[in-house]
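A single protein chain has been omitted; all remaining protein chains appear in their positions.
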Amino acid sequence: MKTSILALGFATVASMAAAETPVLTVLTYDSFVAEWGPGPAVEKAFEATCGCDLKFVPAGDGAALLGRVQMEGKTSEADVVLGIDTSLTASARATGLFAAHGQTWANDLPVTYSDADFVPYDWGWFAMVYDKTKVTNVPKTFEELGASDLKIVIEDPRSSTPGLGLLLWVKAAYGDKAKDVWAALADNIVTVTPGWSEAYGLFTEGEADMVLSYTTSPAYHLIAESDDSKAAAVFEEGHYMQVEVAGKLAATDQPDLADKFLAFIGSDAFQSTIPTTNWMYPAVTPSAGLPEGFDRFRPAKSLLMTAEEAAAARDGALAEWQAALAK
Amino acid sequence: MLHLERVVLTEADFRLYADWSIPQGARVAIIGPSGAGKSTLLNAIAGFVASASGRILWQGADLVPLPPGERPLTILFQDQNLFPHLTIAQNLALGLSPSMRPTVTQREQIARALDRTGLAGLGARRPAQLSGGQAGRAALARALLRARPLLLLDEPFAALGPALKQDMLGLVGEVAAETGATVLMVTHDPKDAQGFAGQTVLVADGVAHPPCDTAALFAHPPKALSDYLG
């Protein structure tokens, strides 16, 4: 922690002292800047090369990030926005606030991903995570899950990005049959939470057999807690991906630094911090490879709608979801 | 001299008119049926009830613009004359110094007032630890300390027994004599009026009648009074 309780005074002094070095402001979500998140390491590594002061501004959770960008509009102090989910990149583009990134580095995503405005920095597969010691009859599809009497907890697509991801997952995998899948899942769903933390919290408390999370979640328990009991269920219809991206704001007053940062995102220094701080797959596999547990899971098929497809599908899928679950 | 100059008091379905004066140092009883407006009259003089019209003058100065605490009077209510969370000494101190910082002299005055009213040694007690008579004495002790030229009594001793009440009225008389105060006392007991007050104001039928000699009034009561006395 650099500042103290007297944040006000210190911040003022700090900003005066830093006035000589240029400041790059990156708007991101809360968990990125946490002391255990990627933020501190990324900041240190970038500042070592850029001759600048990298400042992260947290804007709540991932779902709130785009709202914050819109709220600040053209007068935002931020130069780069980091943490938008591909389900929302179409809306982000539609704001007209972002500029083309011009980056040429290649990513290692399991699907082809390329976007003129946004560069990917990490990604993950959504998955239903369970406790191996408790669930033995692991479903292999959403339909099997719907037919089982397993209890699951999911996130609300109206307030969280994993919830939205699940919505698009079912839609991408089942198309017009999605509403039947939801109808079958209705009696499995213990409850719907506002965000990922609540859902995962309920799961670890034993309120549900499975929770909508990421395929990397078991790796966290394995690496950080030496707990090998969690696993992600492999679904035959494929796994929807969450790709987290960064973009440069058109109104930035530090365009060169912003470009430097976007290039830095593709570097080993940035990418190697991601797996064990953000618990996602790095967009570019680090030279040292992936940590233990990250290689365990390879779905047969990766699903990802384009930004435009996702935007088009969202409202209809949400209505189906609500209709099927409100009963 | 206290002068009520064409004073009109009105409340929802109530109206009272008074236009008279009493000389300085007088002891006046206010008597009349319940609900006639005895307390309202006292409260108007004390500044808690607004008059619809008229002036209330003390020594020629209009009291109406003054807030209650700045009027030259002390009033004793039917109850709640002492703050229950303060000691008796503190309750008395309020009479001298509202900021509760009595000087050494004032502290001596308080001790004397307690002594004078038979409460010596009880200064550290709280009102709940006093008898009804002692609470009345404490209120009088504060009136003694305040030494305002007008003393208004709104039946503060109504709850006391006859003997105790006589004692208290005796004490009121002494306090009044010491401070030279003019006393107005609401009562519903003719004996109080006869024993204590030289003059009596009869409040009935919307009028506070001019003060009359108490003995003469009770000897030849007007109809309103004889109705009340039964």
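Observations
We call the chains A and B, going by the order they appear; numbering starts again at 1 in every chain.
In this text, contacts are C-beta pairs under 8 Å (C-beta built on N, C-alpha and C of every residue); 3 or more make two chains touch, one makes a residue touch a chain.
The criterion applied here is as follows: contacts and distances are computed from a predicted model.
Hidden from the displayed complex is a chain whose UniProt protein name, among "Ion-translocating oxidoreductase complex subunit C", "Thiamine/thiamine pyrophosphate ABC transporter permease ThiP", "dihydrouracil dehydrogenase (NAD(+))" or "Glycolate oxidase iron-sulfur subunit", is "Thiamine/thiamine pyrophosphate ABC transporter permease ThiP". Residues 1-5, 7-8, 11-12, 15, 30-31, 33-37, 39, 55-61, 63-64, 66-68, 70-72, 75, 77, 91, 151, 156, 158-159, 186, 189-198, 200-202, 204-208, 217, 220-221, 224, 279, 321-322, 325-327 are the ones on subunit A that touch the missing chain. Residues of subunit B that touch the chain left out of the display are 44, 46-51, 53, 64-70, 74-75, 77, 79-81, 83-86, 90, 94-95, 98-100, 126-128.
Quick note on the criterion: only the chains that are shown with their structure count from here on.
Work out the mean CA point of subunit A and of subunit B, and you get 80 Å between them.
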